[in-house]
Structures are given as C-alpha cells and as structure tokens.
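Before we start, here is the structure in question, set down as structure tokens.
Every protein chain except one is present and positioned as in the full complex.
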C-alpha cells in the first residue's frame, strides 16, 4: 500500500513536470529553463507547504522527487514531438490530475498529523500543495495564472479537500479509506473535465461589468 | 485597547479582501479564484514576515484572519454590485488604508520585540507586511504590481515606518503611543491621497529616457 502510493506520487511528479514543460514551450525556452519549469512545478507546491509548516522540505530527505522531475523535464525536451502526440498528451493530462488529487490529500494527512491550524490548515495547505507548483510555473513563464482561468482544475481539488475534511472529522477512525475515496472523487471530476472539456460553470464566475470603473 | 486594536485588524482584513476581489474582478474569475485572491491579499504580507522571522505564521494560531478573509471574499462575490457602489467602495478604500497603516506598525512592534535585524528589520518587515499581500495579488492576477504604479500607497507606509523607527529609538518608553501616532500619520497621508487623488510627485519618479537602449 505504502509502495503503491509512493509509485503514484512519482508518477504524478512525472506528469507535473511533463505537462509543465509542454505548456511553457509555446515560447522557445532553453534547456535550463525547461529544467527549472519542470522541477518547480513538480515540487513547488509541497515546498511552500513545508515552509509554512516549518518542517524540512520534503525533497531534502527524498531526492527522488528532484531526480524524477529533472529526468522527466529532460526527456520532454529531447522528445517533445513524442510527448505532444495526442495519446501521450491525454495520458499525461489524466496522470497530472491524479497527481494533483493525490498530493492534495497526502498533504492534508501530513498537516492533520501535525494538528496545524485545525480545521482550516489541512484544507488550505492541501490546495496549496496541489496547485502551488502550477501557479509558480504560470507566474515565471508569464502565462495567465491557473487561478484566473475557467479551467476546471483547482475547483475539484478545493471541493475534494473540503469533503475530506468534513468526513475525516466525522469518522476519524476511517481517515485512510476516506482519503482514498476523496482522491478518487477529485480525480473523477477532473477526468470528466478533461474528457468533456468542462469549464467552471457560469454561476460560479464573477459577473462582467460594463459600467464599472474600479 | 487590546480589543480595539484587534477589531481594527479584523476590519483591515475585511477591507484587504474586499478591495482585492473588486480589483481583480475586471476579468471574470471563478469563485475559487475569488477566495484565493481575497485570502492571499489579506494574509500574504504577514505570512512572508513570519517566514523570514522564522516564527509560526500568525494565522495558524488565530484562524479568525482566515475566516474573515474568506467570508469577506464570498460576500464580495455574491454582492459585487453592492460593494461597487461609490459610497461603499470609498469606505473600503479608506479602511484598506487604515489596515495597511495598522498592519505595518503592528508588524514593526512584533519585530522589535524579537530584536530582529535591528534597526533595519522592523522597517523592512513592516513594509513587507503592509504591502506583501497586495503585491502577491497583483502578480497572481497579472496586474501591474503596486510597486510599479504612481499610486500613493506604499510610499506613506515607508515614510511612517521610518518615522516610527526613529521616534521609537529616541523615546523607547513611549513606543506604544508613538505607534498609534504613526498609524494616524500613514492613514492621514493615504486618506489625503484617496480624497484628492494624489499620486507620487514627479521628483520622486525615475526619469524617462528616450535615448536609452538598456
């Protein structure tokens, strides 16, 4: 089980790095830029979480995250056309969604163990862990931040984190099972969003304002 | 007195979140984006300060900052037209200025107690606390950073922090009173800037350079 979830985390790291490099390579960037963008997207969210928790950054004691992020970035650089094939790209998008789900719930577990800022802390840091790397990537590469888009990416993560928090408070003895369930919920919604190209529905968006001069 | 200053801090948190959501909602953003922008603007500056001080982040032990930021963001989302009314908007701008003044001086007090990097530390971290959230908001939403604008927003904060530092070194026994005085000074200048639409005067701006090819 431990090994299974670790393998998933590594797979998620691969997908984070690969999709980041592909997304940012609309402009031409250097090999160095590719590595920075790939690694930061893969480990950025968890690093911000650990700084706020004031615990050692997770990759300092397990360098596999760095190596996997680095090698994935290099492979994407070398074989960009391969990774841009529709089938591979789609696969990567799904794994990226699975990675975000997994990282969010794993982070909530870590924060929960530390009893940090309960009950809000786990939700906040779960979301930050899942999307922090992607937001940093967008800021560094000058793309519109994923916070500002209609893509149904962060919203399922937020929903899943809130549901997990509520359920784990109600049934603390089943936290592990509930965590797996919530990973599947987030991943399910995200998969549906990828498959049917769903975006955030209109009533969850701010209104446009012609007359507004703020 | 304690309660009075705490109420002001909460009021400042409301104003930070509300003005942030209004400022960023020129583009359409999702409910999730609204919450992120509101909360980050409200607590971002203090969080950066606490990371640099290496003390627990302030909102981990007092979740009211998160709740107030969240509820203010949600209310602004639901009732955007209300908050965009001239009278409410003006009120929010003034409270936002009061919040920035208060957060800057409160932060200086905290840094002073820790004797961190005296005498420069309190000034640096006072300014970071007051404007760090707003700068992060601008970066995440792709707006021109408030560091780069002519708006008279950060400059009064810097002046007030320098004055407070000088006075508190000269009259350490009156630090509390001097703090209140400096909050009023910063708030006074900021209010004048809002009321008369003042901006940073020309001689405090870098020159334009037609011939410059840097």
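For clarity, chains are labelled A and B in written order, and residue numbers in each chain start from 1.
Following the convention adopted for this analysis, a contact is a pair of C-beta atoms (placed from the backbone, for glycine too) under 8 Å apart; a residue touches a chain by one contact, two chains touch by 3 or more.
Because the structure is a prediction, the values reported are computed rather than measured.
**Q** May I ask which residue of A:31, A:82 or A:176 touches the chain that does not appear here?
**A** Of these options, the touching residue for the absent chain is A:31.
**Q** Need a quick check: the contact residues on subunit A for the chain that isn't drawn.
**A** On the subunit A side, contact with the omitted chain comes from 22-34, 36-37, 47, 51, 54, 56-57, 59-61, 63, 66-67, 77, 80-81, 84, 89, 139-142.
**Q** So which bits of subunit B touch the chain we can't see?
**A** Contacting residues on subunit B, toward the hidden partner: 51-52, 54, 116-117, 120-121, 124, 135, 139, 144-145, 147-148, 150, 154-155, 158, 200, 204-209, 212, 214.
Simple rule for what comes next: only the chains that are shown with their structure count from here on.
**Q** Let me have the rounded angstrom distance from the C-alpha centre of subunit A over to the C-alpha centre of subunit B, please.
**A** Computed value for the inter-centroid distance: 30 Å.
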